[in-house]
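Shown here: the complex without one of its protein chains, the others still in place.
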Amino acid sequence: MSSHDFILGSYAPAPESTDHFSLKKSYDLFIGGKWIKAATQFETINPATDEVIATVGLAGKREVNLAVKAARKAYDSVWSKMPAAERGKYLFRIARLLQERAREFAVVESMDGGKPIRESRDIDIPLAAAHFFYHAGWADKLAYAFPGARPTPVGVVGQVIPWNFPLLMAAWKIAPALACGNTVVLKPAETTPLTALKLAELFEDAGLPAGVVNIVTGAGETGQTLVEHPDVDKVAFTGSTAVGKAIRRSLAGTGKRFTLELGGKAANIVFEDAAINEAVEGIVNGIFFNQGHVCCAGSRLFVQESVADKVIRKLQKRMETLIVGDPLDKNTDIGAINSPEQLARIKALVNAGEQEGACLWQPEGTLPCKGNWFKPTLFTGCAQSHRIVQEEIFGPVLAIQTFRTPQEAITKANNTPYGLSGGVWTDKGSKIFKMTTSLNAGVVWANTFNKFDPASPFGGYKESGMGREGGLQGLSAYCNLEL
Amino acid sequence: MSALRLAVTMLDVTTLEGADSVGKVRQMCAKAMQPLLGDPGVGPAAAVCVYPRMVKVAAKAVAGSSVLVTAVATQFPSGQMRLKERLTEVRYAVGEGADEIDMVISRGQFLQGEYRAIYDEVAACKEACGTAHLKVILETGELTTYDNVRYASDLAMAAGADFIKTSTGKVQPAATLPVTLVMLQAIADFYERTGGMVGMKPAGGISNAKLALQYLVMVKEVLGEKWLTNKYFRFGASSLTNDLLMQIRKQETGRYQSGDYFTQD
Partner (left out) sequence: MKIPKTYKLFIGGKFPRTESGRILEIRDAQGQLIANTARASRKDFRESVVAARKAAGGWADATAYLKGQIFYRIAEVLQGRRAQFVEELSGQGVEDAGADVDAAIDLLVHYAGWSDKFQALFSSVNPVASSHFNFSAPSPTGVVGVIAPSAPGLAGLVSALAPVIVGGNSCVALSTLSAISFAEVLATSDVPAGVVNLLTGDRAELIPEFAKHMDVNALLLCSDDSADQRLAELEAAENLKRVSVQADGVLVPSPYHILDFQEVKTTWHPVGV
């Protein structure tokens, strides 16, 4: 893959090396500790180059059934009987193996999904390892997490994850499930199956008993089959609000436990007494990190009117330095859009924004013709009623509105069916706490943004989902409690 | 590679020791003019930086080359003296042949909240410099907070600084990437407000080429290409020189280098 096709700013290319490992041409499904052939395969594409990286199995009803059976068998005969501290030791091993092969996983993640190598290397993979590490420690300590109640495992959990943080989402789901004594069937996203399959290689290396984790690759149908399977005790889903609601409907009356981590339209609020340069960095991080493919992205900027011009000018200046380019080049700030479908969705909403009268701005420059790309974009002159302000775009597009008072910011920020996250920028302590206590969002960042840690619970209010992942609070999703 | 060569031309090769002698200064100047043995295309350094007593010696040693003479003055490094004598020192150094003066602000007065005094002393030094350029050392390691560094930067630029500089090199911590970022942001905002371009010099703590390149990237990202010349950016360093040269050689030959092959002065 030659880098001269890509925009690199004026820095010399700094390509990440990819020659120290190899990928298979085709991957099977990982069921019951074995690699099982599916009836058909489908391709996974590198969104930066349009090249096929590998083919993976398409799990149908038969294979999903096998996987759930394997998970049930592993639960009944091995995992539920194993002393908790030993369960924890498997998770410690997996964490260590992931740390050892971190670079390989980072490169594959960037190739399969399009995100810049700096992000997969410095954020996704280390956080994934940290999630395994963190939850390893809980396995034998659950009694302390639920004072006055006795926690027991739920059983077999079915988990469906999205394409924006493929390995990290797999870690967020698998680690707590296993720590709490459950077994897992996981369906990775259609466009990003590879790092989950490589994770299965780590399970093998760690000696994880067969069937404790099963990976079934496929598309929407595979996920639906898994979610609706009668022998799955709990469902965990991260993805769009629309699909989340569909899942909720299909689970109605079944008694199945579930958690949903869905979309968001976070308000990032900048006050006049914020450290302005730092706030601009926070805005950029908030919406352009991972190409804006982030459920908790700061996609609505609320800037206090008295500093709006200054902030927007600095923001534009900063956006002009962002490098859209080869995800595997270390200079790249913004990688490829994950798929042609997602690119089309972004374009459609951006068109709507212009149609509705908002004012679009993008930095100069051309994008490569091969692959899926979108420039960092902002809209000024937005109104609450615009589609680009109401709907989740899931791309590098920022909608900007102004406000005059804290109360106005709170009202507008909360005026949405979503409630996943929010940001506040001010140097005044009491104002920080006023804002953080008033915003209806599950995660609020003050003078920072997009910070994640396995010890910190994550999840949304309202239509952004139900339940929390990470931290003490994230454990209850994977335990039944005897009161 | 070009960034490494650029960095060499941005060096203010420095000796500020109690033990500095005529011999020491002359040898350092020779190195500043011809940093890399056998490769006249590398360098020369931007300037040599010495105490006022050594300015005449340095000026004579670099005469005929493009290397400038910078003198520290104003009771470097502490600045703890009456303004009158500190200005006399500036005029003396300029008279001896200094092209640039690196002054220190009175950190004690700054921390006492006497901000007007800081403005006044910078303005007075600028006047005493005459045609010489003024770099203002903030001594960020003593100011300690980013807010203080930002405010001191703004004061210095408003009072006429040509350059703002992080440190004397006599106090830890000296230059760091975050402190430099704060100062670069101050310069960017000053340029936006007034159109005036102020230079920046991180000093102390930049011991290797890789770190120096990170500073250059930061300058490019915050201020842009216009600042990437020794007219607007300098490194205050001593051990950085040879690491830059070793990296240049390594890029050319593919081999990691040994200190034996590079002159120490």
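A and B are the chain letters, set down in written order, and residue numbers restart from 1 in every chain.
Methods note: contacts are C-beta pairs under 8 Å (C-beta built on N, C-alpha and C of every residue); 3 or more make two chains touch, one makes a residue touch a chain.
Predicted, not measured: the structure shown is a model, and the values here were computed from it.
Novice: Name every displayed chain that the left-out chain is in contact with.
Specialist: In the entire complex, chains touched by the missing one are A.
Novice: Based on the whole complex, identify which of A:58, A:97, A:130 or A:358 touches the chain you can't see.
Specialist: The one listed residue touching the chain not shown is A:130.
Novice: Which of A:73, A:89 or A:248 touches the chain that is not shown?
Specialist: Within the whole complex, the residue contacting the unshown chain is A:89.
Novice: Pick from A:13, A:33, A:220 or A:406: which residue touches the chain that isn't shown?
Specialist: Missing-chain contact among the listed residues: A:406.
Novice: So that we can see where the missing chain sits, which residues of chain A does it touch?
Specialist: Chain A touches the missing chain through residues 85, 88-89, 92, 96, 130, 133-134, 136-141, 144-145, 406, 429-431, 433-434, 437, 454-455, 471-472.
Everything below uses one rule, namely that only the chains that are shown with their structure count from here on.
Novice: Chain A to chain B: how many Å between their CA centres?
Specialist: Result: the chain centres lie 45 Å from each other.
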